[in-house]
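Let me begin by handing over the structure; questions about it come next.
Apart from one protein chain that is not included, each protein chain of the complex appears where it belongs.
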Amino acid sequence: MKKPDLKKLKEIDFKKAAKDFVYGKPHEERRLGDLYIPKTGLYKHREWRGIKDTMYYFNNIWLYNYGKMVMDIVELGGPKGLIQFLKGTWRYRWMGECYLTVMHWFDRGLEGMRGPALRASAWHYRAMVNASITQIVGMFVRDQNLGGNKELHDKTIAHDETVWGGVFYPYKDQLENIPLQMIPYFVTCHVNNHVVLNYIDAVQAYGLPGDPCPMCQAEAGLFIEDDVPDFYPALVTTNEACDGSVATSVIQDWLINKPLFAMPQPMQFDDDSVLENCAKEIEGCFRFVEEQCGVEFHWDELVKHLEAQNELQRFEWEKWDVDANTPYYPINGVAQALYRIFQSQYGDRPIWHEVDGRVRKIMEKCVEEKIETFPKTRHRVIAWSCAPLYYSNWCTWAYNCWGLNTVINMDSLMFDMEIRTDSYENCLMDMAKYHEWAPMRRMAVGGLHHIFELWENMEKFNCDMVMMYDQLQCKGMQGVVGLFEDEFRARNIHAIWMPHALPDKRTIPRSQIRQIINDYMTTVMGEEPLDPTLLDFDDSDSW
Amino acid sequence: MKAKKNIKRTVGALAAAYAGLFCVFYFDLDGKLLYYVVEPFMKRHFDNMERRDPHTVPYEQIDSEYMKK
Partner (left out) sequence: MRDLKHLIYFEDLLQEANNDLVRKGKEDGNLCLGYTCYFMPEVLLDLPGCFSVRLRAPRCTSPDMATYYMSGRTCHYGRSLLERALEGGYNFIDAQLATETCTVTCRFQEHLDYMDGVINNASFKTEFTDVPFKKNENSIDHYEKQLKIHVLDFLNREFGVDTSDEAILKAIELNNEVNDIVTAIGDYRKLDRPTITGYEFSVITLVSMCCPKYLIIDKLRETLEELKTREPDDKPNYKIKVMLAGSENDDPDFIKLIEGCGALVVADRYCYGSLEARNHINVEEGDTPLRAVAKHYLLTSQCARFMEQQEMRHRKKVLADYAKDYQADGIIVASNKFCEYWSYERMIDTIVLPRDYGFPVCSIEKEYINTASGQLRTRFQAFVESVELKKIQEGK
């Protein structure tokens, strides 16, 4: 047996090692990049964050959420729901290849987080998991492909994921509304981005060129692959966000072959003269739902949910206030972005309130005790335009590697309003406006002046840097790149262009995104990384 | 005495399970199982699944009244 090298042992600073064990290593000494197994994105071992935070992660995040991923199914669907869930896992690729990888989605988003930032961000993730399970169970118990409940099926309306769920509030006590693509496409891109590539390839195999927005391609591909549950008698589509979304409806209509109501939003949405048209389309949608599902319009139900949603909005404003004006905001960039878009798009659900309550406590503690949640912040970053879904956790990496703290992003700022409930007319007009202010619509298309709201938001959130998402296949944003360049120069703003192809990591790999940021930080900003092991690593096959 | 033993056993088993789970967590064994075993298996399953041919889906002309209102 080899004798221990006493000399080396003597060199070890046991006091420091003990301190690191108890409290975790200082940021600069973590060497998070060393934890990865090349290519896979897996860890040789998960990060040791000190006793308290590691045990919190193990007990309150890892064990808790794995447990909840079973319990939620039973709670929402009963024992039959569990059977349907298993059947669905076997039937649908986006389910079978994704569900269990959820905890690694947590891992990627929460790398390096400590204390309140770890806790509050994890609660946001938990809410999204619950909301996803609500939809998954909802789909599977009704799914006629899986022998689901026909009665429930007939009391369900499906809609494009970009149709705001609030349109169906008046019927909440009588029917369920479930977005068609929010789980099969949007969530899976984040959780396991291998899956979406099948759908993109499928639709291209039927003759679609490779250049339209890959989100729309993937959404169309889901239907080409016949990989969407049959849980609804009719559906509502929309033109949100772009030409590609309009065009996808053609494929959906063909392959779904069920009654379809198109509820487009006016393009020039900040023109007050268009509101009436949008409101009437919403009323048209009401009629469609009532006739297709045999339900009645309940004003009280609408008011109840709108008031609840307004409450969520008011808390979001409180969060923004802390985020904009203090260093005590405990939610990281990826949790902020995904939670907000999920919550505001899907609509009022109990889980959002539960989680907001928990996050409020954490945030208030941070403010009261002046806890700097991201103490290594070198730059306050605003992320603008549409984000890479396969690398939404880039901001976690950017903070760990460079101290770039993404405090806010464009999608979070979209549904920025309360809805009046004092009269039907006011309510309808506000619903129309809310519907129009959807992600990507308000800024990526619909008037370039909205895209330039960037400048005022930079100021509002005290940002000194822009991460400019460059979705290569978004015609709306590509059509304005030069004006942005001109403005960045004229305003002397540090902006990093981040090319990506929304869900498709093959176009611009994550390593290339990191390299672009690395290059900018070293050559333009002249800075040294906080954690050099994160500069370059291979995660090409990771989820 | 027996009850005490049983309690001890249960506590011991729970502690062992907890420690085991911690090992799974810390060494990312869940990830490794999913990545190297579960995902390739499921992928093969889905790749070999028989799917509807879109060409067989009809495309009928319809006259929907909803849109005229």
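Order as written gives the chain letters A and B; numbering starts at 1 within each chain.
Quick note on the criterion: a residue touches a chain if its C-beta (ideal position, glycine included) is under 8 Å from a C-beta of that chain, and two chains touch if they have at least 3 such contacts.
Predicted model only: the values in this text are computed from it and were never measured.
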In the full complex, displayed partners of the excluded chain: A, B
Hidden partner chain, touching residue among A:A122, A:A220 or A:C395: A:A220
Option from A:E28, A:D173 or A:E276 whose C-beta touches the chain left out: A:E276
Absent-chain contact - pick from A:L63, A:L152, A:V246 or A:I516: A:V246
For chain A, residues in touch with the removed chain: 203, 206-209, 211-213, 216, 220, 237, 239, 242-244, 246-251, 253-254, 259-262, 264, 266-268, 271, 273-274, 276-277, 280-281, 284, 445-449, 472-473, 475-476, 478-483, 485
Absent chain, residues of chain B that touch it: 54-55, 59-64, 67-69
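Methods note: only the chains that are shown with their structure count from here on.
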Mean-CA-position distance for chain B and chain A (Å): 21
In the complex, chain B residues that touch chain A: 21-22, 25-28, 30-32, 34-35, 38-39, 42-43, 45-46, 51-52, 54, 57-60, 64, 66-67, 69
Chain A to chain B touching residues, read off their complex: 40, 42-46, 58, 62-63, 90, 93, 96-97, 100-101, 103-104, 107, 192, 194, 198, 206, 224-226, 254-255, 257, 259, 261-262, 284, 287-288, 291, 543
